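Sending over a structure as structure tokens; questions will come in a sec.
Of the protein chains in this complex, one is absent; all others appear in place.
Residue numbering begins at 1 within each chain, and the chains themselves are lettered A, B and C in the order written.
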Amino acid sequence: MLFKNKNLVVLKPPMGWNSWDCFAANVTEVELLENAKVMEEKLKKFGWEYVVCDIQWSEPLAGTENVTYRDFADLTIDEYGRQMPAVNRFPSAADGKGFKDIADKIHAMGLKFGIHIMRGIPRKAVELNCPVIGTDVRARDVADPFSICQWNGDMYGVKDTPEGQKYYDSIFALYASWGVDFVKVDDIAHEHLYPDHPYGEAEVHMIRKAIDNSGRDMVLSLSPGPAVIEKAWQMERDANMWRITDDFWDDWKLLKAMFERCEVWQKHVSPGCFPDCDMLPLGRIGTGFRAGRDTNFTRDEQKTLMTLWCIFKSPLMMGGDLRELDEFTLGLLTNENLIRANQEGAHPTELARDDDHAVWTSEIDGGRYLALFNLSDSEKEITFDTSELDMQVNKITDAWTNKEINQANINNGVIKIEIPAHGAEMIVLQ
Amino acid sequence: MLFKNKNLVVLKPPMGWNSWDCFAANVTEVELLENAKVMEEKLKKFGWEYVVCDIQWSEPLAGTENVTYRDFADLTIDEYGRQMPAVNRFPSAADGKGFKDIADKIHAMGLKFGIHIMRGIPRKAVELNCPVIGTDVRARDVADPFSICQWNGDMYGVKDTPEGQKYYDSIFALYASWGVDFVKVDDIAHEHLYPDHPYGEAEVHMIRKAIDNSGRDMVLSLSPGPAVIEKAWQMERDANMWRITDDFWDDWKLLKAMFERCEVWQKHVSPGCFPDCDMLPLGRIGTGFRAGRDTNFTRDEQKTLMTLWCIFKSPLMMGGDLRELDEFTLGLLTNENLIRANQEGAHPTELARDDDHAVWTSEIDGGRYLALFNLSDSEKEITFDTSELDMQVNKITDAWTNKEINQANINNGVIKIEIPAHGAEMIVLQ
Amino acid sequence: MLFKNKNLVVLKPPMGWNSWDCFAANVTEVELLENAKVMEEKLKKFGWEYVVCDIQWSEPLAGTENVTYRDFADLTIDEYGRQMPAVNRFPSAADGKGFKDIADKIHAMGLKFGIHIMRGIPRKAVELNCPVIGTDVRARDVADPFSICQWNGDMYGVKDTPEGQKYYDSIFALYASWGVDFVKVDDIAHEHLYPDHPYGEAEVHMIRKAIDNSGRDMVLSLSPGPAVIEKAWQMERDANMWRITDDFWDDWKLLKAMFERCEVWQKHVSPGCFPDCDMLPLGRIGTGFRAGRDTNFTRDEQKTLMTLWCIFKSPLMMGGDLRELDEFTLGLLTNENLIRANQEGAHPTELARDDDHAVWTSEIDGGRYLALFNLSDSEKEITFDTSELDMQVNKITDAWTNKEINQANINNGVIKIEIPAHGAEMIVLQ
Partner (left out) sequence: MLFKNKNLVVLKPPMGWNSWDCFAANVTEVELLENAKVMEEKLKKFGWEYVVCDIQWSEPLAGTENVTYRDFADLTIDEYGRQMPAVNRFPSAADGKGFKDIADKIHAMGLKFGIHIMRGIPRKAVELNCPVIGTDVRARDVADPFSICQWNGDMYGVKDTPEGQKYYDSIFALYASWGVDFVKVDDIAHEHLYPDHPYGEAEVHMIRKAIDNSGRDMVLSLSPGPAVIEKAWQMERDANMWRITDDFWDDWKLLKAMFERCEVWQKHVSPGCFPDCDMLPLGRIGTGFRAGRDTNFTRDEQKTLMTLWCIFKSPLMMGGDLRELDEFTLGLLTNENLIRANQEGAHPTELARDDDHAVWTSEIDGGRYLALFNLSDSEKEITFDTSELDMQVNKITDAWTNKEINQANINNGVIKIEIPAHGAEMIVLQ
């Protein structure tokens, strides 16, 4: 470390669960807490800890009318224009308690609690022209009428002024009072936020300061991507994780495209700073989108996904309903070698990539992880000459099975492994 | 005419006065009527007839706070969300009378009355969720929360639905009841209305139908430009005039650039359809922008401007304060040859153009207009060989002075005229 | 006509045959003359007259090596760097006679002869540094080493200098001496000729002057498209026809897309100036591309194609091998009503267009043509209210069958016709 990064609230990639992939905009208190309970019982010991309530928690009618977002939704806000959980969906939020009760329960399980917000101030706060705490101005003075999200009409952007900062301070003070540990800020990290802005740098920076001003450690996660690599320095200055693609779903094309994005961002993985490959659409997903299904990924694709996310040190945020975890999916989330690579690996580095295959490595206690990917549509032998590595290889273990690799696959230091279409192998070299 | 164009309310380019160039967003009833009075007395007999009240007439505080548009302005609207004139600025609008009184007075002068509107429905109407006349829906059902103007925050776009049409019908019925003859619709004709729309075609078409449904003839003017030439057919189907550039001001670079735009649009001038070079920033302008001045154009540039607008058959909308008309400017507006070219000329055609000069012609009763422009920065002899024209030339008259051209300037049918820098000559060939 | 267009060598859309669609880069003297013979016998009386030899006639090995264009092909050129027909393919060109013999034979049939050229000067002429006729410079002095075609490596662009003009003069003098009546110039009219040029304006203008300087009337045809509508004025100044799309083939998507292009260009059809929808890929095509086939268009699509090309007044250049003309295709090419619309119609005008249908009209001797198109994928009733037209309708004839339309299809002036998917109806209104 050359300097004291203020963001070092997380030295390792955050691991947790997020409500979006399964529950869309409609998750409820019961669903949050039941998923937290499964995490406590089955996943916590492997390092999983964040329980994140995604978008629209202040919208009482979220998910009605067969749309994800209703135009001009009547959000629940307090007298200062700050969003509050919709009480019909989160009963413990009654009487202005917000997410305090849920956060307390999740903390009692030994877990951490996160929430999603859209950048900005609610249109409803602007209609009502609510006062901004700590200032003598009102919502209309801090809202930017020309800065609107293109896909959700709830908010106006906040102007980069001292009063705008105060508005952000006011909401993060509220989140701190609830005990929030993680905030995913949406509509802020993509490459075309406005026609002439690569991303919402000014609002991200205000949010960074608002977290610092709150006095509580909170992980700052930016969404959606693709983030602009030219702005990596700004991302690292202000945030802990930022999406490197648009929304990721259970579609091979999107998974294959992630390899190019990881290649681009590999030098930007460091303690406190994690380029984010997005949630894991595994197990039972899509329910809240009226498209409930088991993930469309094949088992080989699921291994590929976990192998890439782990060696690249992406945050790991499970998207499927934990209450319906099957054995295979549970195995994906609890493989100790993979999770160790994700949490303890260092310097993820792409060694090779073309249209048919990719090879990655990272360091671990003097040893190495080596991930071999078959990106083609048919079974394929992937070879790698370990003499290219700057190490002496004594032992080779299959990370997924934790068994030593058959010597027949190694010849003079050259590893050759048959990998199924869209599949991956993860190896520990010692 | 191959077909009955429904827009044939104006067979000749509209001529009139518009409040913008001088009064910006702040014009008042007194200023409107005083300008109308001057038009009646000095200009009407030359064909000038429209008096147009430009932007922000429903905003009581327009022009305060040293900005042109105030964020979240509190517009005057009726119970159906329709903008009404701000009574502090337009006293005759009291008691819901709208612009009826002003229109009546202007009609009584033998003139016509026009207004400006932004496309869409006021944000305030959406906040109040006003009912939409003739439907059982309300403002939030017809407003598109993602369709906002990038420079004025007053409105939301209207959705292209039967109920959206009813909203537009309701406002044009109101304008018809006032006696409006001309409507300039803003934020609708430029090439990048939305990231992926070349212009607001759907809303233009709804407005066309709303005018037809109103039962009153109204000229439809679209703003701002540049309009997209690929959409010329749609413009001609729906509108009477549409801007071919962004806002035009008293700047030689903008005037010179207009030549390229006229070249592009020349085939699209026809009865009822007039590509629009924008208002004439002549005489006293800029007052409402806190930048009052006499036009920055030199006299030669002013002649060039009028010559181009007239031979191209652009609408002629004077922008300067008519109460302060000096003799030179009055002369520009009342030259009978120029106005006849504008109103009666046919088939405006560019004969030549390069960086230094341009030549245009148009037909008039078997004769021709010929306009020679010196676009260079120094005096220059412009030559033109009349044998290129498909006519026998017997007599050559200077349109500006109405005198026959000195034969020394003509040799074997080749006209040679010294023209000052940025200047123009207009000739009648018979 | 406001001015004497120097290009008025063709007042009506050229009709003819071009070797490309069938013979690709490989046509021979025998094939040219045999096709001309069929034209003389079967088509001439309907107005077909041009026989055009398309690309690569100076390349002896054209079509070998299974590619359309060979890199660094060894073109046949004369001592002045001018392309000459490859004698192995065009035996009559021996002894430097060029295309004279073929032109004479075609003229003797009462037909006209056309050739294709790439813009520029052969790379081989530059390698040999041939002298430029009428100058004391050589090929390297007039060639622009940075101006190359992106898909055919035979040529360098010619610099816009007096010597460059002389080179173009030298080749058009040669063509005039052969008796060429029509020149299709390639790699010159598309929208991205160079990164920063919308099209090759300077070279087009040199070619225009070279034709004028040659003293022989030649039709100038520019290829490929899409031409840029902003440059329509330049096209009309210099050329007789110019492509409004990229290469057109027997694919419904391309045919459907042509409607949008005709909409854009409709105001630019005038005597001597014909926006060009490209050749007719009808009958037997593709042989020279190693993909011989009968056209993939259905019969309804073929009617649609001919109806659009005819009412729009596109040049008509048959692409199929005339020696293999079947009765249906012959009928398409010899329908007198359609050809009259193409040759004699005036003011082609689109009346309506959406994703499912289009309606066009044009004038003929006080009457009208009306073309109704079903652009959807299923049979559909197309309706049109003739009261929209500015005429009194007394008689309605089906142009394809030349029979009066059943009155059951007309009600109060509203025409309703069932048209098959992708089909068209052409009507004469009198």
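We adopt the following convention: contacts are C-beta pairs under 8 Å (C-beta built on N, C-alpha and C of every residue); 3 or more make two chains touch, one makes a residue touch a chain.
Bear in mind the structure is a predicted one, so any value in this text is a computation, not a measurement.
Q: For the chain that's been dropped from view, list the shown partners it touches.
A: Per the touch rule above, the missing chain touches A, C.
Q: Just to verify: which one of A:N18, A:T135 or A:T361 makes contact with the chain not shown?
A: Of the listed residues, the one touching the omitted chain is A:T361.
Q: So one chain is hidden, and I want to know which residue out of C:G153, C:G331 or C:G367 touches that hidden chain in the complete assembly.
A: Only one of C:G153, C:G331 or C:G367 touches the chain omitted from view, namely C:G153.
Q: If the hidden chain were put back, which of A:I229, A:A257, A:L330 or A:V393 would touch it?
A: Spelled out, the listed residue whose C-beta touches the missing chain is A:I229.
Q: Residue-wise, where is chain A in contact with the chain that is not depicted?
A: Missing-chain contacts on chain A: residues 1-4, 229-230, 232-233, 263-264, 266-268, 347, 349-351, 361-363, 368, 387-390.
Q: Using the touch rule from the top, list residues of chain C that touch the missing partner.
A: Residues touching the hidden chain, for chain C, are 71-72, 123, 126-127, 140, 143-146, 148, 150-151, 153, 192, 195.
Note that in this section only the chains that are shown with their structure count from here on.
Q: Select the category (line, ring, star, complete, other) that matches the graph of chains linked by touching.
A: Contact map by chain: line.
Q: So which chain is the furthest away from chain B, centre to centre on CA atoms?
A: A
Q: In angstrom, rounded to a whole number, how far apart do the mean CA points of chain B and chain C lie?
A: 40
Q: Just the number, please: Cα centre separation of chain A and chain C in whole Å.
A: 57
Q: Express in whole angstrom the distance between the two chain centres, defined as the mean CA positions of chain A and chain B.
A: Each chain's C-alpha centroid was found; their separation is 52 Å.
Q: Can you list the residues of chain B that touch 2 or more other chains?
A: Correct list: empty.
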